[in-house]
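This structure is in structure tokens; I'll ask about it shortly.
Removed from the display is one protein chain of the complex; every other protein chain stays in position.
Presenting subunit A:
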């Protein structure tokens, strides 16, 4: 039987309790990494990290700091569980994805621990929805070992500069080639599709370019099908940091500002496509 009143349960019984005045602060961020059904959640006293992976090649992390929540209690050092993200998002937006102005959906999220379901209590205008989502055995997530000391090239762009480019990517191309270089063309996105190749160059002194730190010319290819889902985060974000390390691994960090001006981060890691190294050698 679902718990009808969250108040009857002592907070001490839960290993995780989080309350939020506006559920959209959470649901928007989670939508940005929703390209697979399942996600792994890690909660520590600093906040929640939600991880989604695909094909052992791409990983997306959403960080929701404890400060975003009005109440955030983690009883253990860390709490980990796997959950169906599609269902979680449907539950979080049960009162509608675009609520009427002036109405907020409040959320209280409770998790009792390993083997227990994640309980969501949502309230809008006196109507209460209780969701009991079964959790699953957490799976080990990939460690991309992306170290800032190994970063070779780093660019920070205003997201609008990349938004159009990503939404119009030639999806008949198998790969997206990213060129980062201290010399011309500085920053280039290339696709090689059925209708021909296309190159999009960003000049170093463009208004959109917030920071440009490239030390060495790097040309890497990434599976376009793996990068395309990051468009969801890109659309929400105001700034994006693009970094590559010495192995050609790509890190995309999106800065997302919510309706209240609080900042959250979504991060994508992607492995380079192996063909590049083969053709180069």
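Things to note:
Keep in mind that, in the parts below, a contact is a pair of C-beta atoms (placed from the backbone, for glycine too) under 8 Å apart; a residue touches a chain by one contact, two chains touch by 3 or more; residues count from 1.
One rule holds in what follows: contacts and distances are computed from a predicted model.
Missing from the rendering is one chain, named in UniProt as "Checkpoint protein HUS1" (options: "DNA replication complex GINS protein SLD5", "Trichohyalin", "Radial spoke head protein 4 homolog A isoform X1" or "Checkpoint protein HUS1").
Within the whole complex, the absent chain has one touching residue among A:110, A:131 or A:189, and that is A:131. If you put the hidden chain back, the residue from A:93, A:177 or A:218 that touches it is A:93. Although one chain is hidden here, its contacts on subunit A can still be listed: residues 2, 4, 84, 86-87, 90-91, 93-96, 125-134.
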